[in-house]
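With one protein chain removed, the remaining protein chains of the complex are shown where they sit.
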């Protein structure tokens, strides 16, 4: 048989084109069919949220260095992707985060001083997810994608026009749960947007060891849903693509996948040592693609951000950082017996005996043994 | 933004073309680039193995009806896919079956009277998989695909020119393990061919409730490997495609996916009642695509199978069925204490005490309590 | 009086639950048109439509994870794992989320989800279809685990499970699906978290649940002929355990035997033995003994009767306990 002939006609698809509206130098492509025609006010708001995100993110790192947090996974460099997606959210839409979504959580109003307690090592979900439409962060990789799918399916069955954003990392796409979530969502037409922040690494594992797929957006094909790829450091492109995907989903057209190409500028978490697996040169190259810088360039070229406005944003960011710090610094850890709260609605005697045991231990600590 | 413009340029790919060389009426497409140019002798051999498979399959169903087997998953209608793949195997290649691969196991010489004991409810793996290059059947769906991947990776690391065939069903493609297997195999260039027998159902769940993918072959794109679709009831097409995939794999070009379109003519297993979920009309239509009939037509049109030869095959099939029957019928179930064999190489006292307990129970059964 | 089976009672419970509460959804593999491989969901799709009872793609993690999302939204999903041995792909969703989320979210996200699992052996099934995984769930804090032994309890306890705001693993003893009793549904039995003395006795307390209750009861009958009086306690709820009923019984009899199909090591018998000797140390006249499956993988169907505890295995221990 003629072995040369039939090989892979459409497998070797060209790299899925990356939607980009704003290039790293701040040049805007108004002719793109994706142009969302955002007002200067909106763009300035986007800028503002990105700056706030970056500042609070930095504060978290500071707090970790000062021993106030146990660990923290920075989103430095991913502000464009997150704020772009945030601005695409409808009023009913929910976000199901992985753990690196500070930008989205800030934007949705999640009280940081409450939620950052999770990184502090205290009860970190002391707010009602329903109030902020921000689901509990999910550390077991990929698992949250199924919750986003189920929740969206619930909304569809309930007749509500609501979509969910399932945030997953590039690494997460290898998990069975993300696979199941995309399979289920597509078959059941759950209004979910799978929002992949492709920051090139899963801890130390680079994308090329994670998958042989031409792009992560190509994965959408195998689930029977649309998949787009955008420059995740371009807040406008990310916004346009996610907004389109969410609108489709809310309109009953089913789920979609968005791959936002970005880069994790910080360590995986504050416990990680990235010098072991990536070079300074790579980081230098990534720095040139910064999402905030390019939007600022655009705004300035349009005279849409003057010194004073920029200064105001900086000040607000400082205030917000200070607030977060004040809310966390040396915050109490909670009453130890709270361990037993909320485990069961229908708790029984045995369980309460263990609470009593802890109470007795606490009471005894000062007196007994040593 | 212009919502019509950018939608899914290459997502809505045409149905992946189904490779077909021999149509249901026995017409052969010699011009296809996939034409493997098989000799009449080879085609007759294929015919022979398909007939043998069908006959032994029927015997298994009979044995089940007669209470000799507990349950049996028939491969009726899937002989073309299985024998096509079988003929593509190299001398070192291994098959990792799901549970419906009677044809492949027969072809590889697996002693049926030994292996069918599994369906009888006795030790069914009383043969050495290494001898027949046929891995243990795997009932937890999809799990075997990872074993096939690991085994193939082992061969590659060991420098042996050997590929594995991971048999999975259409339903299995939704499992996390098949997802992981394809991901791992593609990244690690494991010489594995993912051979999907798409028989349209996972028990009662039809393909359209299993996935929204345009075809299962499309899934290959998301893993970065080639994917082909063939008429699985066309033994020649299946052979050509699987052979090509295996040759690539053995040559170090990595894994591939083959979707063989077929149809499960029998119930899911002998315990299933398919009338609950599919119609007689659907079955009638499927009958017209029978893999054996069409090859017989081709052979006859080429005068490559005379009455006598056909008769010989039938007789051989009867003999084989009789042999299998003889090997299983009323076969002993084994010594109960064998339960404790082969659990550990390094078994300890406690474990041996339990064996002793069972021995004592067996000894006591006649005397004690009633 | 009508006669019913466990399978039918469960089916009726689901039907009644769905009729009463729109938020109850039933889904899993083959639960729709096929009605489940054991027919426990038979007719539900026809009665309530594809949006209330539907088939899913083949992924148990997908089923449980999606159900968690639906529960977060406000539904009360009742999902089926087709067999005990196929629950394992969902292990992460069950252990890392289902069991933990209410506590993690300080009660703001309750998960009123019922996970139905046909379990246990004795039906001559092929590999992976006869597992007794209850220890995995009982050890996992945050889960509630029920298992009925009778059609009446099947009906009543499933209703209680689905209506509970806690996630419940509902283990259905598959070999008792076809057990018939005379009963009129709906029926309301004792609260699910309560153990029930099925037969009173004075010599030895036999603790059992699910598939082994009938076995223990016939052992008790056989024992009577030998002059031994067994008290048979059906635990019903494996997590939490109704310790008071358990201790009360042992305190009266002074001897205890635990019966379960699961392997002995860290089977539920271990926990019962530990608790009984903790709380009734001075009442015990013999060690707590365990009639269980062996510490090997589940054997082929034709050998399962040697592996599974039966009346004889129980009676051997009764003899041992009485001799102590």
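Chains here go by letter, A, B and C, matching the order in which they are written, and residues are numbered from 1 within each.
Rule of thumb we're sticking to: a contact is a pair of C-beta atoms (placed from the backbone, for glycine too) under 8 Å apart; a residue touches a chain by one contact, two chains touch by 3 or more.
From a predicted model like this one, the values you see are computed outputs, not experimental measurements.
Participant: For the chain that's been dropped from view, list the shown partners it touches.
Facilitator: In the entire complex, chains touched by the missing one are A, B, C.
Participant: Which is it among A:33, A:349 or A:364 that touches the chain not included here?
Facilitator: With A:33, A:349 or A:364 as choices, the missing chain is touched by A:364.
Participant: Touching the absent chain in the whole complex: find that residue among C:17, C:117, C:149 or C:239.
Facilitator: Final answer for the missing-chain contact: C:239.
Participant: Who touches the missing chain here, C:92, C:203, C:261 or C:316?
Facilitator: With C:92, C:203, C:261 or C:316 as choices, the missing chain is touched by C:92.
Participant: To test your reading of the contact rule: which positions on chain C touch the chain that is missing from view?
Facilitator: Counting only chain C, the missing chain is touched by 61, 85, 88-89, 91-92, 95-96, 99-100, 103-104, 127-128, 135-136, 138-139, 141-142, 239, 241, 262-263, 265-271, 273-274, 277-279, 281, 284, 286-290, 294-297, 324.
Participant: Would you write out the residues of chain B that touch the absent chain, in ascending order?
Facilitator: Considering the whole complex, chain B reaches the absent chain at 123, 125-130, 135-136, 138, 140, 143, 145-155, 157-158, 176-177, 179-181, 183-184, 187-188, 341-351.
Participant: Of the residues in chain A, which ones touch the absent chain?
Facilitator: Residue positions of chain A that touch the missing chain: 70-71, 117-124, 139-142, 171-172, 174-177, 202-205, 209-211, 271, 273, 276-277, 333-334, 336, 338-340, 343, 350-351, 354, 357-358, 361-362, 364-365, 368-370.
What we mean here is this: only the chains that are shown with their structure count from here on.
Participant: With chain centres set to the mean of the C-alpha atoms, which chain is at the far end from chain C?
Facilitator: In terms of C-alpha centroids, the chain at the greatest distance from chain C is A.
Participant: Between chain A and chain B, what is the gap in Å from one C-alpha centre to the other?
Facilitator: Once rounded, the distance between the two centres reads 42 Å.
Participant: Could you work out how far the Cα centre of chain B sits from that of chain C, in whole Å?
Facilitator: Inter-chain centre distance comes to 35 Å.
Participant: Considering chain A alone, which of its residues make contact with at least two other chains?
Facilitator: Answer for chain A, listing residues that touch two or more other chains: 176-177, 179-180, 183, 187.
Participant: Find every residue in chain C that makes contact with two or more other chains and list them.
Facilitator: If we look for residues of chain C contacting two or more partner chains, we find 56-57, 59, 61-62, 89.
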